[in-house]
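Got a structure here, written out as structure tokens. Questions coming.
Complex shown without one protein chain; remaining protein chains in place.
We call the chains A and B, going by the order they appear; numbering starts again at 1 in every chain.
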Amino acid sequence: MPLLKNNEFVSDDWAFLPDDAALPESGKVVVSLTRLVKDWDQLVEFTGLLGLSLANSERTDELEAYLPQLTLVVLTFPAFTDGRAYSQARELRLQGYRGELRAQGNLLPDQFQYLNQVGFDSFVVDERFSLVDWQGASKQMSLAYQRGLYRTAGEREVWSQRHQGFAAWEEQPHAG
Amino acid sequence: MYRYDEFDHQFVSERTAQFRDQANRRMAGVITEDEFRPLRLMNGLYLQLHAYMLRVAIPYGTLSGKQMRQLAYIADKYDRGYGHFTTRQNIQYNWIKLEESADILQDLADVEMHAIQTSGNCIRNVTTDHWAGAAADELLDPRPIGELIRQWSSLHPEFSFLPRKFKFAITGAPHDRAAVKVHDIGLRAHKNDKGETGWEVMVGGGQGRTPMVAVTVRDFLPEKDVIPYLEAIMRVYNLYGRRDNKYKARIKILVHELGAEKFKAEVEAEYARNPAQTTEVEQRELARIEKYFAKPALEKLSRFAPHFEEAKRANPDFARWAKNNLAAHQHDGYTIVNISLKPEGGIPGDASGEQMRVMATLGERYSQDELRVSHAQNIVLPHVKLDDVFAVWQALKAADLAAANYGLVGDIIACPGLDYCALATARSIPIAQALSRKFADVARQEHYGPVKLNISGCINACGHHHVGHIGILGLDKKGEEFYQITLGGSSSEKASIGTILGPGFAAHEVPDAIETILETYVKLREPGEEFLAAYRRVGPKPFKEALYATA
Partner (left out) sequence: MSQIEKGQVMTANRLRDGIAVFLTRSGEWSEKIDEAALVQEPQATAALESRAAADVKATLVTGQYLIDAERIESKVRATLIRERIRTLGPSVRPDLGKQAEGTAGAFAAVEG
């Protein structure tokens, strides 16, 4: 399935490492939370790049110590109506995670702006939607009322526009 | 009243275009019904028994004459000349075409209205006290914080795919007319010793299959912290609310299963985890909104209104209506006019386009261009001069809008039931009609005093039967409609869930059963004791005995 990043389809050079597979010398590997916790002493020495794949039932509030070592976190949408990963994404970003945050599973273009706004910046998407579908969906709403979210260049926060000169909720630069 | 600025206008217009695109993609077969359903629901569009139904938001129940007139226009142009005011202060149209739905949203946007989040598993239209800004007992107007929450919750990227729907209700008065304790989140205003405003935050109330009264998680949340604190509650719910069973997915189940203390600890931990956010912008925004809700410039009048008193003396029908349908206003010489949408034999909450126009005109001429929709499916003119009331009543009477039963047993709340609703298990409207005919005599209703009689056509409880003093729930038993009766519910500040009395009744038996209950109450009441107080004193036993003795 295509990987969407910066509004383009790109190739995916990450590989998921099953819990029982040996850690390679280097490369870009994604591990489960179980593996991450169990083999942390070994993984912290890993010379390649480390990613974490999190189920949407797993808690994000105890990951702070691991986050600086991670370059990728993958969150999952088992159904497009199951919105837990939106909050997981926000929690990770609020905890200061700056690496790539990837959404995978059942995603619709109609949700694309929401996904971006909570901090996702790469997306494993279904082939039935074209790149044009995603690009179009990325700019349907130019305004949002909420503050403290990720905004692309074309998007504005209504409240911040109305009351200029006050501090933003936080700095949230996009990774990559 | 709140007025849109350029941002609100642009936001709603972009949202309308987005929905038009979604509807077009559905009709072209690009997206499936399963994919479209959550998208259309987030714009209030349902598929019901006879056609599509569109539910339009009336935020915190407040609208202008122009907006009411537009609702009438939509009823006439796109529907069958009427609309149904709902228990969540919305209006819904029953005969909508998908292919016209985006045009309707555009017509709504023209008058600063929308249908955003009137359905779906997201934060729904915020409701408040329908007498907000007018009631004599009010501490403060709950609508500014309601508007702040409306904006914050609109298309919230994190909270648009929640485990289940999510409803806010807000009251600024000690007497709760907004049913805040039976909402997912209820807010009640308090003032501290320094005169600062704080909000009591109640979570986990609700009706439906598992009715529950909310628990208080904060007694006094400083106003400046409301938005980040609500975010914390919503995040805890979004992450940990059940998604395995839609009947257990509301926040009340999470609060119940975790226990109030553990739930509260999760929320506080989540709230504390966020970096100290400055909420200066939120406070500025609230202050900006508050200006729109400044008290209207009412005339300085005497408390005694001679024309009003004289009209009552001369016209007993008017006097009776005035006794039942007016409520105390904060300002001398003014009153709150409650228009009952419950005429004898009528459909609770329904109004024709013509009636909407009459009410729009009355709102413009006599009530500072303001109208309200109440959760009891009535319309309120909040700021009427006592000396204008007779003229208002005459106009209402000519439009068949002068039912004098406000707050009495004829003022029945009823969901659309199986006559319209795809989820219903039985009809509710015919029961309401039969009851309103049986108790048509207003003198008889006055004899029974204040009674809230609420009817739902299924366990989802849109007709609020759990919190009716008398509740009726329509169910299906092997293909037959039958009705369960509950007693002792209340949505007030002393909220309670009604108790099921016993086996259900066939539709034709319901009016007599209700009469038996009311007559039992009359026999056992102490002087001046209202129905609910009497029930709370004696419990269900005498009513059970009276109802089932001969069975």
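Keep this in mind: contacts are C-beta pairs under 8 Å (C-beta built on N, C-alpha and C of every residue); 3 or more make two chains touch, one makes a residue touch a chain.
Just so it is clear, the model here is predicted, and its values are computed rather than measured.
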Omitted chain - touching chains that are shown: B
Contacting the left-out chain in the complete assembly, out of B:52, B:366 or B:535: B:52
Hidden-chain contact residue, picked from the options B:99, B:257 or B:441: B:99
Listed residues B:285, B:369, B:388 or B:481, member touching the removed chain: B:481
Among B:12, B:56 or B:347, residue touching the chain not depicted: B:347
Interface residues of subunit B (partner: the chain not displayed): 26-29, 33, 47-52, 80, 94-99, 347, 418-420, 424, 427, 429-430, 433, 476, 479, 481, 507
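In this section, only the chains that are shown with their structure count from here on.
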Touching residues on subunit B, where the partner in the complex is subunit A: 5, 7-8, 10-11, 14-15, 17-18, 21-22, 31, 35, 38-39, 121, 151-152, 154-162, 235, 238-239, 243, 269-270, 273-275, 277-278, 280-282, 284-285, 288
List of subunit A residues in touch with subunit B within their complex: 59, 61, 80-84, 86-88, 90-91, 94-95, 108, 110-111, 113-115, 117-118, 140-149, 158-163, 166-167, 169-170
